[in-house]
Every structure is written in structure tokens, then in C-alpha cells.
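Only one protein chain is missing from this complex, and each of the others stays in its spot.
The block that comes next holds chain A.
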Amino acid sequence: MNTVVAQLQRQFQDYLVSLYQQGFLDNQFTELRKLQDEGTPDFVAEVVSLFFDDCSKLINTMSRSLERPENVDFKQVDSGVHQLKGSSSSVGARRVKNVCISFKECCDVQNREGCLRCLQQVDYEYKMLKTKLQDLFNLEQRILQAGGMIPQVNIS
């Protein structure tokens, strides 16, 4: 039993570190994890799922705005990118945030092609992150089910 927990814990640790290493996450995610305590055991998952919902909504809106080449509402796209940037930065979704930065640059110069490219990228990145975090939370669940503690992972 203990070995299973230890194994899971180790797996969890490695997985989380790999997410940082691959640049999916940054310190802000650590911040987020710090905020989670007994009172709010699902805080991170809640925030993150809210974030993903947000992503999907915003991406839909933006793709509609970018749909027609001759009539792009860059202002609306910009506001979407701004939202997305703020959210991703808040949850520590580093890759998404980085794409948002270039997305914003494209938007500023009203480069529709660039915007579309970034939109695709953002879509890809957030879905990727979603899968990864899903796995992470699953691991967490398994540890907890196995009666273990979520290990503290020191990233820095």
C-alpha cells in the first residue's frame, strides 16, 4: 500500500516538474497551489476549469470576429486576448500566456493572418494544458484515494 502511494507520489512529483520544465506552467501555478488548503481542497481544479471554460468561450468569440477577412473587429479580438492573457497569467498557464503575448502584438498591428495563427496556437495550447492538468488531477485523486498526501513539490 505504502509503496503504491510512494510510487504515485513520485509519479505526481515528476509529472508536475515536467509540466514546469516543458513550460506549460510557471510560478503562478505554484502560487495557486499554495492557496489551496483544507477549506478549499479543489481550489486549483476549480480555478483551472473556470479558466478552460473561459478559454473555450473566448476562442470561439475571437474566431468569429476573425472569420471574415474584410471585416475584422480587432477591438473585440483585442479585448478577448487581453482577457485570456490576464487569466492565463493568473493561473500560471505559461505557454498560453506566451502565445497571448504574440497574439496581442499581431492584434495591435491588425495582422489577421497572424491573429488566426495565434488563435490556432492558443486553442492547441490550452487544450494540451487541459489534458495535462486533467492527468495531474487524476493522479492527485488516485493518491488521495490510496490514502496518501499530495506531496509538496519544490519547483525552484
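Here is the rule we use: contacts are C-beta pairs under 8 Å (C-beta built on N, C-alpha and C of every residue); 3 or more make two chains touch, one makes a residue touch a chain; residues count from 1.
Convention: contacts and distances are computed from a predicted model.
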Chain not displayed: protein name in its UniProt record ("Major facilitator superfamily (MFS) profile domain-containing protein", "histidine kinase", "Calcium and integrin binding family member 3" or "AP-1 complex subunit sigma-2"): "histidine kinase"
With respect to the chain omitted from the figure, which of A:T40, A:Q120 or A:N138 is a touching residue? A:T40
Out of A:L32, A:M128 or A:L144, which touches the unshown chain? A:L32
Among A:S56, A:Q83, A:Q121 or A:Q134, which residue is in touch with the absent chain? A:Q83
In terms of residues, what is the contact footprint of the unshown chain on chain A? 17, 20-21, 23, 27-28, 31-32, 34-35, 37, 40, 43, 46-47, 50-51, 54, 79, 82-83, 85-87, 89-92, 98, 101-102, 105, 154-156
